[in-house]
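One chain of protein is taken out of this complex; the other chains stay put.
The first chain written gets the first letter, and so on, giving A and B; residue counts start at 1 in each chain.
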Amino acid sequence: MDQIFHEIIIKTNGQGLYDFTQKTISWINKQKISNGILNINILHTSASLVIQENADPDVLYDLKNFFDKLAPMDNQLYKHTTEGKDDMPAHIKSALTNNQLTLSFKNKKLMLGDWQGLYLFEHRLEEHARTLTHHLIGD
Amino acid sequence: MDQIFHEIIIKTNGQGLYDFTQKTISWINKQKISNGILNINILHTSASLVIQENADPDVLYDLKNFFDKLAPMDNQLYKHTTEGKDDMPAHIKSALTNNQLTLSFKNKKLMLGDWQGLYLFEHRLEEHARTLTHHLIGD
Partner (left out) sequence: MDQIFHEIIIKTNGQGLYDFTQKTISWINKQKISNGILNINILHTSASLVIQENADPDVLYDLKNFFDKLAPMDNQLYKHTTEGKDDMPAHIKSALTNNQLTLSFKNKKLMLGDWQGLYLFEHRLEEHARTLTHHLIGD
C-alpha cells in the first residue's frame, strides 16, 4: 500500500462555488497509485466542499443564493459578530455542507458521475487563499 | 490489502427515502475482506445519501416534508428552471445532505448503530435509476 499527501491552494475572490475538479484529476494522473481512496479536507470552517452539477452555472448561482437567504448576513441574528457580518453565516453554511469528501478512484479514474464536479464553496466576502489537503491511499 | 469495486442500482419512484442497508450488507457478506473501509458514493446531484433512523417510518415522512418546505418547488425562487420545478430544490437538498458515506466494517460487520439504516434520498418527482458505487478497501 502506498500513501501520498498533497496540498492544493485555491484563491477565492468573494462568495461562490469554485470548481477544482481538473486540479485534482491532474494531480492524481501524475501519481503512481491506480486504485484507492482520495480523502480531501478543507482546513477552514468558513468555506466548505460540495459535489455539485457541473453543467448549468445557474445551479451554482441558485445554491449560493439559497444559502445566503437561509443564513442571512445580519449581525442582529448572531452573538459572534467580531469577524464581520459574513463570518457567522459562513460557519453555518460550512456546517450545512462538508468539510471533507472521500472519493474512490479506479484505474486512475476518479469515480464521479458525468455531471458531478468538485467545488470549493467560499462563504466569505473578501479574498482568501484556501488550503485543501489531498491524501491518496491505495494499491 | 485488497480492494473491490461494485455498483448498486436503486430504482426510485418519486421523492422519499429508500433503504438500501440490506443490499449493501448482502454484498459485503460475499466478499473476502473482513476488516476495512466501505466508501459509498452516489453519482448524481439530485439524489443523496443519509444515515437515518430505521424504526419509525414517520421519521422518513417528516424528513422529506422538512426538506420540501426548506427548498420549495417554486420556479420563481430559482434561475435554474429548465429541468423542472423539482430539479433546483433537488440540488439544494443534495448539498444539504451527503453525496458520499464512508463506513467502517469489522469482522465482516458494518459498524452501524442499532437504529441506523442507509438511505438513498430521492429528490426528483419522476422515476429514476440511481447508481451507488461501493468500494471496499481492507485486510
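Note that in this section a contact is a pair of C-beta atoms (placed from the backbone, for glycine too) under 8 Å apart; a residue touches a chain by one contact, two chains touch by 3 or more.
Predicted model only: the values in this text are computed from it and were never measured.
Per the touch definition above, the residue from A:Ile37, A:Val59 or A:Leu118 contacting the chain not shown is A:Ile37. Of B:Ile8, B:Ile25, B:Val50 or B:Leu125, it is B:Val50 that touches the chain left out of the display.
Contact between subunit B and the absent chain runs through residues 1, 35-37, 50-53, 56, 58-59, 61-63, 66, 70, 96-98, 101-104, 106, 111-116, 137-138.
By the touch rule set out above, subunit A reaches the unshown chain at residues 1, 3, 5, 37, 39, 41-46, 70-71, 77-80, 82, 88, 91-92, 94-96, 98-100, 102, 131, 133, 135, 137.
What we mean here is this: only the chains that are shown with their structure count from here on.
Between the CA-based centres of subunit A and subunit B the separation comes to 20 Å, rounded to the whole angstrom.
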